[in-house]
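Step one of this worksheet: look at the structure below.
Note that this complex is displayed minus one protein chain, with the remaining chains in position.
Here the chain labels run A and B in written order, and each chain numbers its own residues starting at 1.
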Amino acid sequence: MSENYQPSKLETTLMRFGTAGALLAMLTRGGRWWMLPLVLVLLFVGVGLLFLQSIHYVAPFIYMVF
Amino acid sequence: MGVLRRMWLTVASEVSWRLPGRPQRLLAAFALAERGSMLDMLAAVEATDRRELRKKYFLHALDEGRHALVFAERVRALGQLGRAEAAIEDSGKLVEAGIVGGRTLFERLGEPEFLTFVYVAEADAVEQFRVYLDRGLPDTRTQDELRGILKEETFHVSYSRAEVDRYRKEGLPVDWWATRLRLRRLWEGWLRFSRDFGAVMSAFWLGVLYLLVMAPFRLLARLEPGGWQTPAGRPGGDPLVAARMEG
Partner (left out) sequence: MPTYILGISALYHDSAAVLLRDGEVVAAVQEERFSRLKHDPALPVRAARWCLARAGITIADVAWLVFYEKPLRKFDRILSTSVATFPKSWAAFPRHMRAWLGDKLWLRGNLCEAFGVRPDRVLFCEHHLSHAASAFFPSPHRDAAILCVDGVGEWATTSLWRGRDTAIEPVAEVRFPHSLGLYYSAITAHLGFAVNEGEFKVMGMAAYGQPRFRAEMDRLLKLDDGGFSLDLDYFAWHWHPSQAASPKLEQLLGPPRYPGTPFTPRATPEGAGEAEIAASQRYADLAATAQQQIEEAMLHLARHAKAKVGTEALCVAGGVALNSVANHRVAAEGPFANLWIQPAAGDAGGALGAALWAWHSVLGNPRGPALERADLGRDTPLDRTRELLDDLGARYEDVGDDAPERAGDDLAAGKVIGWMDGRCEWGPRALGHRSILADPRRPETRDAVNVRVKYREPFRPFAPSVVAEHADEYFDIPAASREPARFMLSTGPVRESARATLGATTHVDGTARVQVVDAGTSPRYHRVISRFGAETGVPVVLNTSFNLKGEPVVSSPVDAMASFVRSGLDLLYIDNFRVERPR
């Protein structure tokens, strides 16, 4: 084990997929299927938000386009 | 830089000090900034290897702490505070405004560049306060306080300049650092604007999404009732597996 483990971009992305999967799994386990569509939409938005944050220094220009 | 900056400061101060409610917010921002630099200077006392500088850092920190109190006092005296008042006390605001948070300035920059930063920031503050004094802003009581503060800031400028000069003689690129620090300040201003702008826009789009998507789900959701409830079942099996879940 290296002393200063730092996840790579790929690992971070995979971890986030894992988190999203865990969230969906939690809802299905609790039997609340009806929340799945809502959470899927929100996760999609979340991906967009994260992307915009990663390039936040040009965010104003991106939003101009929309 | 000097002439342009002074012109900008003159115009900006004329506008900003005269808007109603604005002086309070500016003074609150000063109070916050001074408190932030007190923390920076105290962190430097803790971290420095140059023991001969510790007392200077310490006295500098005490000055900044006192300035923070003076500015806070002025905010209160001017009245009609609302959010300005709360901002002075709320240390979370220091993080929000990007004044402190994460690693300390000293850790990020290292001693020579830290001192360059101190010199640049203090020299700019002196210039800024001089403009306010020249224009008679914002009121005579605050002017008196500013005069006192200016005297102490001059000490900060002089000791940090002496150190910066020493580093320059040693061949360290202090002038490049100074320029880079000024550029970085502009860049950080842009980032803040960009972040705030992004926050407003994403809040807007999330609001739109809320109105479009949430309504039908409303029929299926209800708030929990009061009183004791049976706890939800926990997943059985390997406790280590369960401990990794839902995170």
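Quick note on the criterion: a contact is a pair of C-beta atoms (placed from the backbone, for glycine too) under 8 Å apart; a residue touches a chain by one contact, two chains touch by 3 or more.
Here the structure is a predicted model, which means the values were calculated and not measured.
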Touching the absent chain when the full complex is considered, from B:Val15, B:Ala162 or B:Met214:
B:Met214
Just checking the interface: what residues of chain A touch the absent partner chain?
1-7, 11-12, 15-16, 18-19, 22-23, 26-27, 35, 38-39, 42-43, 45-46, 49-50, 53
Residues in chain B touching the chain absent from view:
38-39, 42, 45-46, 51-52, 54-55, 58, 61-62, 65-66, 85-86, 89-92, 94-95, 100-102, 199, 202-204, 206-207, 210-211, 214-215, 217-218, 220-232, 234, 239-240, 243-247
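Criterion: only the chains that are shown with their structure count from here on.
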In angstrom, rounded to a whole number, how far apart do the mean CA points of chain A and chain B lie?
30
For the complex, which residues does chain A have touching chain B?
19, 22, 25-26, 29-30, 34-35, 38, 41, 45, 49, 52-53, 56-60, 63, 66
Chain A partner contacts - residues on chain B that touch it in the complex:
190-191, 193-195, 197-198, 201-202, 205-206, 209, 213-214, 217, 220, 232, 235, 245-247
